[in-house]
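Just one protein chain is left out here, and the rest sit where they should.
And then subunit A:
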Amino acid sequence: MAKRRVLGAQHEGASGRPEKPEGSGTNLVPNGSGTVIPEVAVYPPSSIVTSASPMTLSCPICSEKMVTLAQLNQHLDDEHTTVDNGTGDRRGSSIGIEKDFKNWFKERVIDNFIGPQQQREQKKLKQLDVFESNFTFSDDGGDTPKRSDNDEGIHNGSPRRRHKKKVMSVPRSHWQKPSGNDFCHTEGCNKSLGLKNGLINCRKCGKLFCDYHTMYRMKLNEKLENDTVHGIWCRVCASCFVGRDCWNGVNEGFHNDLSYDFHRLRDKKVVPINLDRLALQKRLFRLLGFLELVDSGKQSLASYRRFERDLVPWEDDKERHDCKICHWKFSLFVRRHHCRVCGLSVCGDPERGCSMPVPLDLVTKILNIRLPEEEDRDKFGPFSERIGKIVSIRLCLDCKRMLFVRRFNYRDCKKLEDGDLMKEFDRFSELRSRIEKVNDVTDELRLIDYFSKIEQMAMALSGKVKGMEKAREEAGDFNVQEYRLYRSFQQRIVGYLQENLPKLRRIQKRKIAEEKRLMEGKPKKKLLKRDIRIKREKLMVLTEQKFMIENLHEEYKKQRKFDDLQALDDNMADLEKEIGELKLELGEDAF
């Protein structure tokens, strides 16, 4: 009942008026400033009272005139607290239209009542009454008379009706009807609903809840969907509130993939470069091809020198006076050279390394590394000693990088890929994937084998890691990265084993049990007919006993000998266990 008063305070808060009825401080609590509870409907008059004429305050239920808000509160407490669920329901239903009501309130009450228009106000209020009495719930057809008698609901319902066309409204046809004996649907709440705890329909799911568990608001549209743009604020239950789309998935962690942009940007630059590289490469291939001819004696070395200059026109000496890479001026000490594949002038300073003669052997070796995206082609060379050792091809740094780096990297990658670590890792992955694949129960026994293999790997690895540590202490010969890789790998395997330990132990246990059963099972299969007969008899006796005990049990229960009952129960459990065992043993032969 306190809540009714609260409304006074509530409303005051909303309309920005400073006065508060006495005792409203704590009562304010259950209402959100927005969660206007139905009695608010009453407040048009009350607010008018405070602002304009104190005479127009009247009770919403019995229309009795009141002088002050406090008096009205008192009146509500005294006179109208005994109203049963019916009122509560009205209260609930009226909230659904609070938005409409607010609009209505704005137009009808605020607009009209501000200024010296008291006469008109009175009139409007009377009009209100007319609406009330006209109003009936369309979806409440077979309701109790008590409910339809209730002024309050009507009071609140009317504005909604009036504004149906103007303002979207949230349907109420799905609302659960109160049975008079309802409980809050919140799990673990179980408060009985009524005046004390409130009786509110969640606007979305329609179920009934107590006041406290409908302290949530979300925006709904006509289809009862959460509509963040056009929806109107509605009072809902916690699970509908939390179940909103816009509320969930917040912890997913938003990320933004830029790969597409990045690759587009890169292609812009890299595509021309790649074309250049192909051109350079082609020249180099042709150089090598000519050298092959030289090697086989079809061409002379001198013609190769001519060929070099024909392949790519060398940059004119007049055009450039400094190295294209380091920009040192060419002089007596800084000699001019030409890169054989791009033809530009570079210096040959060995320290700066702007260009250098690359031995033919090396060039062929590198070019013979086939990149995965390349088509298969014939390998160059091998060249004979005569040419291979003498001839070298001068390349500038840029061309060298363009032509060789990819192949180098690829070669390194291949080499490392075949390293011990990778092999071990592949084995580990292989075993792991096999373990994962084992789903079948019968296969599980094989896991033991797999796990023991992994265990062996772990041992071997830890040995290796220790060896490396020792080597570091002794000789300082130490590859940190390799060591760290091995150590991580070992830790990984140990971690994996620890994770799977319970599983492994379980299987081991089962295996032992299974072996045992196998041992026992074999003679069991050959259960002699005599054995079967004996066991059947035993079973029958036991069943008989069980029956008797059951009877006794009933009897004792009637006689209320509960102490003895306990003993019987124990007995019974034993019997049942034994029967079960026997049945299992006999299997299909039981009867």
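The rule is short, and it goes like this: a residue touches a chain if its C-beta (ideal position, glycine included) is under 8 Å from a C-beta of that chain, and two chains touch if they have at least 3 such contacts; residues count from 1.
As a working rule, contacts and distances are computed from a predicted model.
K.L.:
Of the candidate names "Vacuolar protein sorting-associated protein", "MMS19 nucleotide excision repair protein", "DEKNAAC103459" or "GTP-binding protein", which one corresponds to the UniProt protein name of the undepicted chain?
P.N.:
Of the names offered in "Vacuolar protein sorting-associated protein", "MMS19 nucleotide excision repair protein", "DEKNAAC103459" or "GTP-binding protein", the absent chain's UniProt record gives "DEKNAAC103459".
K.L.:
Please identify which residue in A:Glu222, A:Asp310, A:Glu374 or A:Glu430 touches the non-displayed chain.
P.N.:
Once the missing chain is taken into account, the touching residue is A:Glu430.
K.L.:
Tell me which of A:Glu252, A:Asp316 or A:Glu385 is the one touching the absent chain.
P.N.:
Residue touching the chain left out of view: A:Glu252.
K.L.:
When the complex is taken as a whole, what residues of subunit A touch the one chain not shown?
P.N.:
13-14, 26, 28-35, 102, 106, 215-219, 226, 228-229, 231, 233, 238, 241-242, 244, 246-259, 261-263, 265-266, 268-270, 273, 372, 405-406, 409, 412-417, 419, 421-422, 425-426, 429-430, 432-433, 436, 479-482, 484-485, 488-489, 491-492, 495, 498, 501-502, 505
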